[in-house]
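Removed: one protein chain of the complex. Kept in place: all other protein chains.
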Amino acid sequence: MDRLSYIASRLLQVIPVIFGCTLVCFFMLHLVPGDPARTMLGVHATPQGVARLHREWGLDQPLWRQYLDYLNRLLHGDLGTSLFYNLDVAQLIKDRLPPTLWLLFLSALMSVLIAIPLAMLAASKPDGARDQVVRVVPMIGLGMPAFWTGIILLILFALNLGRVFPVGGYGHGFTGHVRSMILPSLTVALFISPILIRSLRASLLEVLQADYVTTARAKGIPERRVMIKHALRNGVISMVTVLGLNIAYLVGGTLVVEQVFALPGIGQLMLAAIFQRDFTVVQAIALVFAILVVLINLLTDIVHAMLDPRVRFD
Amino acid sequence: MASAALEPATSLVEDRGRGFAGRWYRTPSFVAGLLILGTLIGLALAAPLVTRYSPTAQDLHHTLSGSSSQHWLGTDQLGRDVWSRLVYAGRVDLKVGFLAVLLPFLIGTTLGSLAGYYGGKLDMLIAYLVNVVVAFPFYVLIIAMSFVLGPGERSIYIAITFVGWVSYTRIIRAEILVAKRREYVEAAKVAGLRDSRIIVRHLLPNVIMQAVIFAMSDIILSLAAIVTLGYLGLGIQPPTPDWGDMIAGGQNFITTKWQLSVFPGLCVVLTGLGLSLLADGVNDLMRPE
Partner (left out) sequence: MSEPAAPLLEVRDLQVRIPLSRGTVRAVDGASFTVGVGGAMGLVGESGCGKSMTLRAVMGLLPRPAEITGGQVLFAGEDLATARASRIRELRGRGIAMIFQEPMTALNPVMKVGAQIAEGPYAHLGYGRRKARERAIELMQLVGIPDPVRRSQSYPHELSGGMRQRVMIAIALSCEPQLILCDEPTTALDVTIQDQILKLLLRLREELGMSIVFVTHDLAVIAQTCQTLAVMYAGEVVEAGTVHEVFHQPRHPYTLGLLRSVPDPVDVRDVLDSIPGSPPDLVAPPPGCRFAPRCPFAEDDCLEGRKPLLPLEGDRASACIHPDRAAESVREQPVITGV
């Protein structure tokens, strides 16, 4: 099977997974203890308000009917109406998406910039002193909650040390955005790097000890060429795989970090919605995050398929 | 002349170490992990003995004080003793952190064994469920679930279980797929043993350590999640002390008293380091040279 049909088949695989995600988001409402409408409205519950929510969520309908309606609305791009803002949720999310996407992109970039050199350093001489040091880094990093790392970075770089970076917000214009994004993306990068370093070190070690690297050395070609032509290419393939596997974790990290740095993205919107008991928004953003992860995974799979001639659908 | 192989299946290394019991104390990471974790758990268990103040006792005359002989680590914005709160929060967070991985471990291992052993439709169904759950970022699902279920300890267990089982399922499934092709499993099948007995007695003992090692890093992840929920106000509810809640409370004072936010975080990091070292040590001990 060639690469194009592989990509097509991966696209087809994505559809049932997205369906599954809508099911999870749909059933979230039914996990709410008691009458979801009354619970969500809390102290502000009025008989009219509860009745309106019942109607909107179709709670008087049979379950399958409710789901089909939900799906039907989703397919029309209708993510519901915010209980708190009384606004179209799709529009709300669309407005808040850019900072989140920026944060995702920059933190993925930064985590790669942190993880790859460290993993290479460690793998180039396994069990050497540098390797031991690099192996301890993930051990410390894994236990660092992202929001805490963010606070530490704020203390260090925004409040002390010359106050180079803003304490929070999204900034104005391109440079403003980038400047206000550096600390948050660094936080997410530090959050994800431990996992990346660990898996990258293992896969690079495997590549460096592979028989084909020995074959390349046996040809007597320069070591630099061995590294670039043989080790690196295979190393990059495993890096893409590792990144793809951890993308959900990375996306999750952005959620909390947006809160710490007051970045007006969909993560912060979701947390705000939680405190406003705005169920529709929480539900919609959970789905958006899931779809985001599925799509990024698809992208890494496609990149993988383009890099690795062995990829076949099986 | 026919080709003749005379490769005997003997290894040069006759005895593979002297087993777990004889080697653990010579594995530095194992010992270090055990020490760190032992100290933390010991302190948490002995909380009433090592603290002088109740973690919830307020003293509004001495708020945000520095460290002194009365208050080793000072007091917080409500005049509560920071050391007491750290220790008592450890008691809660460590307990919830460890307990939270129990259900995912059991459910994930069971589903992974079934999927790996039987394959076919069951495997496809479980693989599908795994794919759906992993599509949701860990924190998104945990936070959404805690919101929907209402904050509190019980919701933490449910949320972490809902998300956490997939990793165990993946690990155990992959290991079982390899293990079930071994001769002794075939032999057990030929001998007419029941499937349940083959899985429990012959397959699981060989693969379970992988899940146990993962569980150690999983405790770190669940602890980080619990603390994060606490920070967001969705986790352990005040007045019960919680590291996450302490960090959140201290965040308003980071310009003047950064320690309030830094110390609880360090406790989380230390726990993580202990568990990582322990997992690393166990991994080393399991691997023959």
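To keep things simple, chains are lettered A and B as they appear, and every chain counts its residues starting from 1.
By definition in this document, a contact is a pair of C-beta atoms (placed from the backbone, for glycine too) under 8 Å apart; a residue touches a chain by one contact, two chains touch by 3 or more.
The structure presented is a predicted model; accordingly, all values stated were derived computationally and were not measured.
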Contact with the hidden chain (one of A:135, A:198 or A:230): A:230
Candidate in contact with the missing chain, chosen from A:34, A:77 or A:309: A:309
Touching the absent chain when the full complex is considered, from A:27, A:105 or A:212: A:212
Residues in chain A touching the chain absent from view: 126, 209-212, 214-223, 225, 229-230, 233-234, 237, 307-310
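Here is the rule we go by: only the chains that are shown with their structure count from here on.
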Chain centre separation (chain A, chain B; CA means) in Å: 22
Contact set on chain A toward chain B in their complex: 16-18, 20-21, 23-24, 28-29, 31-33, 135, 138-140, 142-148, 151-152, 154-155, 159, 248-253, 255-256, 259, 270-271, 274-275, 279, 282-283, 285-286, 289-291, 293-294, 297
Residues on chain B engaged by chain A in the complex (per definition of touch): 128-129, 131-141, 143-145, 147-150, 217, 220-221, 223-224, 227-228, 231-234, 244, 247, 251, 254-255, 258, 261-262, 264-265, 268-273, 275-277, 280
